[in-house]
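Before any comments, here is the structure.
A single protein chain has been omitted; all remaining protein chains appear in their positions.
Right, chain A next:
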């Protein structure tokens, strides 16, 4: 038997749709910060690129806020009982923005050829894939070597954007001149990019779902200063501030304005989790008692309430609560400076100074580092802040030149996609700021991470990940800080803006303006 999932979802989606009649037309102005380096989503996987290009490119699936898959380019899909065969049935009548028909060959080319070369994160998942084939124009089959539990999460637009074969096949992808005028299957077409000012997208009149999208056009506005972005929203220049585009202390002021709504939803797939890397190789941070002392020394609730204006949740461990297989049955590191002092005395901490490297993403992060430094000082740890710009931060973390370094990472819905990469030994490699930067070595846990990824049923996986979380939290290889929440701020007449687990990134397909 195969799991037949889609029809249920279609019915559920139809029932859940609001009764109010959606109105067509209108224009939205949305802040994009910083200006993306390009819009070809198969080549660039950064946040701003996905925000804009998520309207242009699509993947096979979308995900609701519980991370359950929903149809996108694929209308139905089946997973064989052994977890090795994934069959996707594609929508009919889908056209690329240049009018060429979209077929299963495009999917095979994207996943098997193009993205294998360009997409580091997907490449890790594709290592489990034996073959990708197109038995006919509307069917794609992914055959896996061994089961890979999170594979169903790999069909999100930023993870596997489907790119046009007829434009890229046999070319030098990075230097293809069509990168400047991206061609996708999505609800909006690229119109114009005035560098330094705005990106203009227009409605795709030939979109394969009748009546969608509702909006006529979208302008992504580049406003480099955070205070100016807040003012631009106040004056009505822009209608939507995607999460993180204004400083936290402006959020309460803006959301109190009349006719302004906000939501913390739309980040479930990413579930950004912030922590400090602690260098496990040398210095005081190589001692587990010191690392535990850091955990106890920090008043993380204070930071959440003051630095983040109450947005977010204090983290309990490596997995964020929105991510699949999260458990809170782990050792809790509540604020306890006395306990921290005890641990430091026990290890015989000699007062060696540790450097804190803040994340150079604006004032909030700077203040966060200051709060942590003060907490550490109070517990008797000599800590100083050693700031850098983005490039310097990347260099220091990827070359392991730090003691404590702030970071945050997306989890992509599953521990095997977005969590284990930070803790297993095969991920200890200089040159990347996103792998096992802290140098945590635990061969026993490595085996468990690997086994958990290949289990077939969710129940087995949940039990395995619960065990892993319990063990790793006691080792405190990094200092987990907070599940970040970036509220999306928008004018209340905008409806259905955030309906999926990636929020504004693919939300404009369904968004409409109430007149």
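Just so we're on the same page, a contact is a pair of C-beta atoms (placed from the backbone, for glycine too) under 8 Å apart; a residue touches a chain by one contact, two chains touch by 3 or more; residues count from 1.
Note that in this section contacts and distances are computed from a predicted model.
The chain dropped from view, which UniProt name applies: "Peptide/nickel transport system permease protein", "Biotin-independent malonate decarboxylase subunit beta", "Acetolactate synthase" or "Ubiquinone/menaquinone biosynthesis C-methyltransferase UbiE"?
Its UniProt record gives the name "Peptide/nickel transport system permease protein".
Out of A:24, A:100, A:286 or A:432, which is the one that touches the chain we can't see?
Answer from the full complex: A:432 touches the omitted chain.
Thinking of the whole complex, not just what is shown, which of A:180, A:451 or A:492 touches the missing chain?
Of the candidates A:180, A:451 or A:492, A:180 is in touch with the missing chain.
Looking at A:223, A:340 or A:405, which residue reaches the missing chain?
From the options A:223, A:340 or A:405, the contact with the absent chain belongs to A:223.
Who touches the missing chain here, A:133, A:171, A:197 or A:328?
Result: among the candidates, A:197 touches the missing chain.
Determine and list the chain A residues touching the chain excluded from the picture.
27, 29, 34-35, 37-38, 44-47, 117, 120-121, 123-124, 174-175, 179-180, 194-198, 200, 217, 219, 221-225, 227-228, 231-232, 234-235, 237, 388-392, 394-396, 398, 409-410, 421, 429, 431-435
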